[in-house]
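Of the protein chains in this complex, one is absent; all others appear in place.
After this line comes chain A, so read on.
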Amino acid sequence: MRKFVMGAVCAAGMLGASSASAETLTAGVEAAFPPWAYVEEGEYKGIAIDAMRAIAEDQGLDVEFKDLPWPSLIPALAKGKIDLLVTGLNVTKERAEVLDFSIPWWENDDEVLVSADSDLNVVTALCCGATVGAQGGSTQFGWIEANLVEADTGVELRGYEDYVTAVEDMNTGRIDSVVTSTDTAETLISKGQPVKIVGTIQQNQPQALAVQEGDPNELLGKLNAGIMNIYKSGQWEQIVHKYQPQASIRIIPTTMPDYVDSYKKPIPGYSE
């Protein structure tokens, strides 16, 4: 019994220790999302992680990372459990209503993946009785739902917590194809997953960092200025090429959709 009492004392101690100091910002990440954010050898790695560290250094911010599963990230930001969201986050209209985006630093298309030994082509992989997988809550999931499922093409859509399990499911033959973003698809192939790309869906999908709606901590100005600084200094290119050697660097900011409030001028830290 004494052991248990000690456990309770330990737990009480942790409560005191873990209450975050006011100046440290908590950046929510989904650490199962290479090449943007993942954990290897017990350390956070990835394009978004390294870039955020560079921005923090540039702007004198103190940032700590907190890992939450993907479906929890946006609610956690909306609730203020985290101060900013750092991952390969796509800019969408729905998300723009519940959070504020930094200037976009990346653009993505979607890739249609099938098993390496599959005979399916881009049409048969996405039509007429095909079962398609995507990460639940992702833009790819929304796109398939709106453009294929609701258009009665006979496609069955399955949502997964992450795309690694979606691809595993495809390789055991339970689903026919998986739709992921371009850099996810490239990472999967470079890590030796037996999959191939049969088609690209041109999306020019911008990606950005995000803060709480209304930017209560006044972070957007610093993030935007930091993004521009690491872009201009060439640090951004170094970081991207460390993880994706072949990736082409987009001009920052990439396309800024006009449905995003935080892209209406003046944009703090970018065009005052």
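Throughout what follows, contacts are C-beta pairs under 8 Å (C-beta built on N, C-alpha and C of every residue); 3 or more make two chains touch, one makes a residue touch a chain; residues count from 1.
Here is the rule we go by: contacts and distances are computed from a predicted model.
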item	value
Name of the absent chain as recorded in UniProt (options "Flavodoxin reductase-like protein", "Manganese transport system membrane protein MntC", "RNA polymerase sigma factor" or "Amino acid ABC transporter permease")	"Amino acid ABC transporter permease"
Of A:Leu89, A:Ile144 or A:Val167, the one touching the omitted chain in the full complex	A:Val167
Contact footprint on chain A, counting only the chain that is left out	1, 3-8, 10-11, 14-15, 18-19, 31-34, 38-42, 45, 66-69, 72, 75-76, 79, 81, 162, 164-165, 167-168, 187-188, 191-193
